[in-house]
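Removed: one protein chain of the complex. Kept in place: all other protein chains.
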Amino acid sequence: MFDKYLIDAASLRNTGPADAPTGFAFEARLGYYRGLGLSMIEKLDVSIDGNALPRAAVRFDEGGGPLTLEEMEAAYERRWPFGAPATILVDHAGGFPAGEHELALLQQLRVSYLPFPSINSDAKRVSLSA
Amino acid sequence: MFDKYLIDAASLRNTGPADAPTGFAFEARLGYYRGLGLSMIEKLDVSIDGNALPRAAVRFDEGGGPLTLEEMEAAYERRWPFGAPATILVDHAGGFPAGEHELALLQQLRVSYLPFPSINSDAKRVSLSA
Amino acid sequence: MSKIQRGVSLYSFQEEMFLGQMSVEDVLAFASSIGAKGIEILPEQNMPTFPHIDDAEVARWQEMLARHGAHFTCYDMFLDTKLRKGETLSDAEQVESIRRDLVLCNRLGIRNMRVLIFVRPDILEKCVPYAEELDVHMGVEVHAPWHLEHAWILRTIDVADRLGTKHLGILPDMGVFMKHYPPEFRARFERQGARPEVAQFIVDQHEQKIMCEYTIYEVAVKMGGNKAEIAMAETLRHAPYANPKRIKDYAPWFRHIQAKFYGMTEDCTDPAIAYEDVIPELVKCGWEGTLSSEYEGNRWIQDVMPVDSREQVRRQHVMFERLIARAEAQREIV
Partner (left out) sequence: MSKIQRGVSLYSFQEEMFLGQMSVEDVLAFASSIGAKGIEILPEQNMPTFPHIDDAEVARWQEMLARHGAHFTCYDMFLDTKLRKGETLSDAEQVESIRRDLVLCNRLGIRNMRVLIFVRPDILEKCVPYAEELDVHMGVEVHAPWHLEHAWILRTIDVADRLGTKHLGILPDMGVFMKHYPPEFRARFERQGARPEVAQFIVDQHEQKIMCEYTIYEVAVKMGGNKAEIAMAETLRHAPYANPKRIKDYAPWFRHIQAKFYGMTEDCTDPAIAYEDVIPELVKCGWEGTLSSEYEGNRWIQDVMPVDSREQVRRQHVMFERLIARAEAQREIV
């Protein structure tokens, strides 16, 4: 219900040494009308220009410290609150590629009252302003 | 609801000259719980050992005289009554092939209260008793 | 004596009649023998010359009924809107087809006509003058997956109320009260390859009254169901358990009931349809009309055993007598 708002384009930044970035990060929101426990976030698929990045390259931090998606599955005590930005960290040698590219985020949620996974996705054309 | 009863296996016979049959015929019933106007019988597919015979080779006679399937589509005043045998005539050079074969009949009906066609089918292993 | 009468629809004997093992007179004789004197007919099934029924044929039926002390209760109409390929009958043609049926009802002395559920309320509105003149009640069959409260059904009732007519209403098919999954359905799907544990899952889901689409999704997607299992799950779309408490609310709009069933146990109980709940409601509200057997079990068992429609109908009527008597007794106590 909030797909178009998932990615905060202005928040995109490289991570690692400024002259040799090892990845990038951006702020994202959960596309659901309530907060959700992290263990029920099954997928956070990040892709650039339609190319999916490996699941192992993605980490998540809602404020409690970065977690791999594997670790998130057992993070029963942590939640991603409604409307709150969390950081998506992506390992990507060289950082976000130069110039404008399509950055996409797909969230797959395990919502207990739905028989099928709930999927939210957003894609925005973004570039690093530096 | 009466699929297994559509073909009367014992009624199978060749048609045309006995020494050079030009086809075969058999009795069949309508697989529906009421009679139906002939114009609503969309298909009477006959096949032997899984090979469909041409639609133009098939004629139908419930007692009012043989009709091609094309002619049946406009036979608004004739009906195939419930449970009543009608003759299915098939042009087939040489008649029904010698030995035991699978004879199949598929009826596709245009039933007004159903959004999709109603299909009944029967297949029986039969042979001409000579 | 109860206001509820017992009868049979000729539909119940379709297996034997199709195979030429029973004639309509055999049905009448049997029905009469079990006290089910009300006869529902499907002219398009039971009258081979339909729609051309001459006076001699009408007389033949009347004499046959008289021979067995029976009487007509209901006429099941059809409406071939798709008579012509690629086009639908015009409204005027639809009205004319229904008028033809109403006239035949009247000639046969039948005062209830089962109208197929797909017939449009505005078409029926145009038929009301004929129904009134010929004194035939047109009852739209409330058949699963519809139910008494479905908005489509309410449209016909709204038309009847607006016109203030007593000749338009509904005609419930008791299949809408499927409280338990029919064992005959399950057994056939198992013969077709449904695994017993998947069949049990489907039965359990139905028993819990879980929204059918969820079960279909579970079976088809999550359990990787085979063809028979998916087909079995899909039957749930047509297996609702409507609330028997609504019967009293709709009783003014129906005069005849199709008493659908799929199979009776040897001790004369219905394992699927909630007659135990339905009949007390009918008795409580003082409904007058006929419970007309509609046995539909033949297609579920014919692959594996001979069909005995007489025995099945007989058992249903033993149940009816028992449940009606019990409900009447309860009513007198209260």
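So that you can tell them apart, the chains are marked A, B and C in the order they are listed, and the count of residues begins at 1 in each.
Note that a contact is a pair of C-beta atoms (placed from the backbone, for glycine too) under 8 Å apart; a residue touches a chain by one contact, two chains touch by 3 or more.
Keep in mind the model is a prediction, meaning the values are calculated, not measured.
The chain that is not displayed touches the following shown chains in the complete assembly: A, B, C. Note on the undisplayed chain: of the listed residues C:99, C:126, C:150 or C:284, the one touching it is C:150. Within the set C:241, C:275, C:295 or C:320, the residue that contacts the chain not displayed is C:241. Where subunit A meets the omitted chain, the residues involved are 1-2, 4-5, 29, 33-37, 39-40, 42, 73, 76, 79, 81-84, 110-113. Mapped onto subunit B, contacts with the missing chain fall at residues 115-116. The chain not displayed touches subunit C at residues 120, 145-147, 149-152, 154-155, 208-211, 213, 237, 240-243, 245-246, 249.
The criterion applied here is as follows: only the chains that are shown with their structure count from here on.
If touching chains are joined by edges, the resulting network of the protein chains shown is an open path. Looking at A-C alongside B-C, one finds more C-beta pairs in contact between the chains of B-C. Rounded to whole angstrom, the centroid-to-centroid distance between subunit A and subunit B, based on C-alpha atoms, equals 63 Å. Subunit C has no residue in contact with two or more other chains.
Listed for subunit A are no residues, as none touches two or more other chains.
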